[in-house]
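A short worksheet on the structure shown next.
Apart from one protein chain that is not included, each protein chain of the complex appears where it belongs.
Order of writing sets the chain letters: A, B and C. Residues in each chain are counted from 1.
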Amino acid sequence: MSLPATSRAIVQTGPRSLELRELPLPSSIGPEEGLLRVEACGICGSDYEQYQGLMPNLPFPLIPGHEPVGTIAEIGEVAAQRWGVRAGDRVAVEALLPCGFCRQCRGGEYRLCSGRKGLSGYGYLSIETPPGLWGGYAEYLYLDPHTVLHPISRDVSPELATLFNPLGAGIRWAQQVPGTKLGDTIVILGPGQRGLCSVIAAREAGASCIIVSGLSVDERKLALAREFGAHHTIDVEREDIVQRVREITDGAMADIVVDVSAISNEPVIQAIDVARRGGTVVLAGMKGRRPVENFYNDRVVAKELTIKGVFGVDFHAYEPAIRLIESGKYPLEKMHTHTIALEEAEHALQLLAREIPGEEAIHIALVPG
Amino acid sequence: MSLPATSRAIVQTGPRSLELRELPLPSSIGPEEGLLRVEACGICGSDYEQYQGLMPNLPFPLIPGHEPVGTIAEIGEVAAQRWGVRAGDRVAVEALLPCGFCRQCRGGEYRLCSGRKGLSGYGYLSIETPPGLWGGYAEYLYLDPHTVLHPISRDVSPELATLFNPLGAGIRWAQQVPGTKLGDTIVILGPGQRGLCSVIAAREAGASCIIVSGLSVDERKLALAREFGAHHTIDVEREDIVQRVREITDGAMADIVVDVSAISNEPVIQAIDVARRGGTVVLAGMKGRRPVENFYNDRVVAKELTIKGVFGVDFHAYEPAIRLIESGKYPLEKMHTHTIALEEAEHALQLLAREIPGEEAIHIALVPG
Amino acid sequence: MSLPATSRAIVQTGPRSLELRELPLPSSIGPEEGLLRVEACGICGSDYEQYQGLMPNLPFPLIPGHEPVGTIAEIGEVAAQRWGVRAGDRVAVEALLPCGFCRQCRGGEYRLCSGRKGLSGYGYLSIETPPGLWGGYAEYLYLDPHTVLHPISRDVSPELATLFNPLGAGIRWAQQVPGTKLGDTIVILGPGQRGLCSVIAAREAGASCIIVSGLSVDERKLALAREFGAHHTIDVEREDIVQRVREITDGAMADIVVDVSAISNEPVIQAIDVARRGGTVVLAGMKGRRPVENFYNDRVVAKELTIKGVFGVDFHAYEPAIRLIESGKYPLEKMHTHTIALEEAEHALQLLAREIPGEEAIHIALVPG
Partner (left out) sequence: MSLPATSRAIVQTGPRSLELRELPLPSSIGPEEGLLRVEACGICGSDYEQYQGLMPNLPFPLIPGHEPVGTIAEIGEVAAQRWGVRAGDRVAVEALLPCGFCRQCRGGEYRLCSGRKGLSGYGYLSIETPPGLWGGYAEYLYLDPHTVLHPISRDVSPELATLFNPLGAGIRWAQQVPGTKLGDTIVILGPGQRGLCSVIAAREAGASCIIVSGLSVDERKLALAREFGAHHTIDVEREDIVQRVREITDGAMADIVVDVSAISNEPVIQAIDVARRGGTVVLAGMKGRRPVENFYNDRVVAKELTIKGVFGVDFHAYEPAIRLIESGKYPLEKMHTHTIALEEAEHALQLLAREIPGEEAIHIALVPG
């Protein structure tokens, strides 16, 4: 495969400021490195936060994009052996670049790697850090020696393949961390892409009662939640979620509650209220650094609740996510609402965040022309 | 042993209202029942809450006292076999009277028994519920068929024997629930009887760095914490606890944090701040039903913390607590500051709550004359 | 509902000796007791062992049958409240009668109850122990105060309802004990009723690769395993199971292996061989008390295997089993091969054990006429 000299890329130069550029490909690929021809890059809520400039210490200019899927265009000998892939293979790339040497990496917690500083991972490095192509909003992505990647079948479309990211999150947050198992009752707060993927994870794990809540504006997403396996959905603007969960569970309340909603802190309190005594609450949504009101320590104590904050995802979850996508078991295409050309990245971000009147998106993937 | 016809008992008739009465002993003891001659009854913070009338639905008039130790005066045949004891044996009695049939009891969570309603246990039942002698502030205690009790050696003084209760709490909250193990760093917020017992539990579990915090007024308790095995103590009024824990741990912060402080919500936030990424926070203190200020969901998420509320204690913790008391390994007598006559119950309660100027108590036991 | 004075029952008087008798119903039902009109009673491998007299200390004469499903004919007031059922309700009854007071019962391990001696449970008590009706091979079953039972919908046929027992076993042994989760590879050794139920449990738990092994004579059962969700089946008489598992898993081997085969010890060695390094082996089959040949300690050490023996089942597994049966999600009727009249109990037992030439059974239920 002969490679071009440059790659088109969307470069973010500051808050809400994106531009299309042509950047040079790495002059050479060392034995421990690789180069990915990007086929698609998924977009999630944190892409929009980054676009808004709400994350701390973003090293502009940079190429966003931390959910890339593509084809290995070039690969060094050592990397090929380590990663178990070769040129031409289709892979999904994890966002993180773990150091491999720190206490967390050694202990299997590379999500919490302390050997690399700040947000060090794809989508968060300056184009001035050689070789520059560190983001998925581009035709080509440099593959650093610390990359963690996973083969994914070519039978899946590139757009659906990028769902490895939210589905991995659903699997870790709604199954692995809380230990959801056969027969459990689970409440999922928030019906966005991570909420829907949590429904799938919970159903796969054998949960016998899956309840999803959302706002009135989420009507379509809640319908999709039911299609993916939710037994009940609750519009929290029209119904009292605590009372509804009590009715549905005949007073037993939820074994597990997962909050994947963004911004609003109310679901944190709802989570505590709908969990059963001895139940588990997973907090996975970021709330823009505002404090939670009405958080009562005594309620957590008296109910003997377990509350677990979760941030990242790792291969333990990405691997079953990829196998599940490949299986075709769920109509994931219904969750993937938009495939948008790389050049339209800004539109895509605004669309995801409901900035575009009259149009609603759940999952969006950017594809290079 | 010939029994008297009546038992002296302290009866609470309302908030801050106690009186000494003579109540009849049960006319007969059935095959599944027993009668305890109380040797001592421990007092803890919740006794004071009860005295103040701050607990909901207290069925006055009642005999308080949920930490009794005594001698079996009479016992039915079935009870003797079930409990594995006979008349004359010294035992420690658990406060709870689990139904044995509900989902929680069947599942080993009798702490959360839902088969009996309200605060059903020793110290919380009306004297009008036959046979009346339901509390440890008395010479005799009725032993209901649902009683959970544990033999305890006569080589221990009755007062020290009542420490089975706070030491059981320390073992469950500071070791079992968080899984404290060899080499861990643990921070214990609050140096009262449960905090001191948590120090002992953490030391027994092999924690290699035990840090205890308190107020300036807790100076004596903090000194005792060091004597029991704490490596460092922090006066939070004079020092910044977060900075001190950072210094002590060389930036690693705490694997486990246990909040056993009462009333103040600040330790909840301190707990979140001094825990390491991926660490565990145990919430064991009740805060008078006021909301926690400055609880940031995003911090729990970004640090991937696990927060566990804990309320009760069960035999898994009481048994090793009793063995530890019997071993004489720790100078527990230094924690037991006061033995007070039954008649002086009101004084004892006020003393524990610092209502008596110039005197300080850590652990108090009431003893019938 | 007016009750007859007597109940027909199959009484076992010794090894391979059964007779039909008429036994009196209890003269009265106390407040903590009940009476069940048996609708069906499942039969499993241990029924045959009992029939052969191979279990120790069987207190003949007795009524066998430990997997009964029926309708509450009469119930005391206390029992109704404890068990949450009333006369006319359909229930599945657990075999065990846990004491509720021993260390194991208190700790949630009532499967290992030490408060009652020997095989104390339905199907294993002498008819001379009042009130005599202790077994499921009868029209009526006495419900002791220690009974653990579960409501089950009348929309399910009685025969399928008795599958709560093997399906509960599948859920505990193939999911709960080994912690089988989304994406796991599991090998199930033995395609009998418990093996097939293990397939269902593993599939419900999200296992992405389920492999079942059997003998050539098990062809039909292996086909059914595939229908229930097994991805691969292995005839161990024609194929090398270790090599096949290596091929199927691309060298990764199995995360979890469950041995539910009876008598033969070879599957124990196969389990150790097909498990991956760090994998888990569940031993659930009884082997007639013969030692395992070629058990190499060094292999268990070098592979860092976890081996777990499992014996009983409890409500944690029976409850989701019943919900799954009620859901109608699996064609369980294909596993239930025979419904046989109570009078033909001996034939049923011989049929299950392949004593009847030319006929094969998987699951059999006895029904009173």
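FYI, contacts are C-beta pairs under 8 Å (C-beta built on N, C-alpha and C of every residue); 3 or more make two chains touch, one makes a residue touch a chain.
Here the structure is a predicted model, which means the values were calculated and not measured.
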Legend entry - Among A:Arg246, A:Arg277 or A:His316, residue touching the chain not depicted: A:His316
Legend entry - Candidates A:Gly53, A:Gly100, A:Gly229 or A:Pro291 - the one touching the absent chain: A:Gly100
Inset, instruction - Determine which one of C:Leu305, C:Leu324, C:Ala348 or C:Ala365 touches the chain that has been left out. - result: C:Leu305
Inset, instruction - Return the single residue from A:Glu109, A:Glu139, A:Asp184 or A:Glu346 that touches the missing chain. - result: A:Glu109
Legend entry - Among B:Ile43, B:Ala92, B:Ala205 or B:Ile362, residue touching the chain not depicted: B:Ala205
Inset, instruction - Tell me where the left-out chain touches subunit B, residue by residue. - result: 171, 175-176, 181-183, 201, 204-206, 208, 319-320, 323-324, 327
Legend entry - Sites on subunit C contacted by the missing partner chain, in the whole complex: 104, 109, 111-112, 114, 265, 268, 277-278, 283-312
Inset, instruction - State which residues belonging to subunit A touch the missing partner chain. - result: 82-83, 99-101, 103, 105-110, 115, 148, 314-316
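Methods note: only the chains that are shown with their structure count from here on.
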Legend entry - Gap in Å, rounded to a whole number, between the CA centres of subunit B and subunit A: 44
Inset, instruction - Could you grab the centroid distance between subunit A and subunit C? Build each centroid from C-alpha atoms only and quote it in angstrom. - result: 42
Inset, instruction - Indicate the residues of subunit C shared as contacts by at least two other chains. - result: none
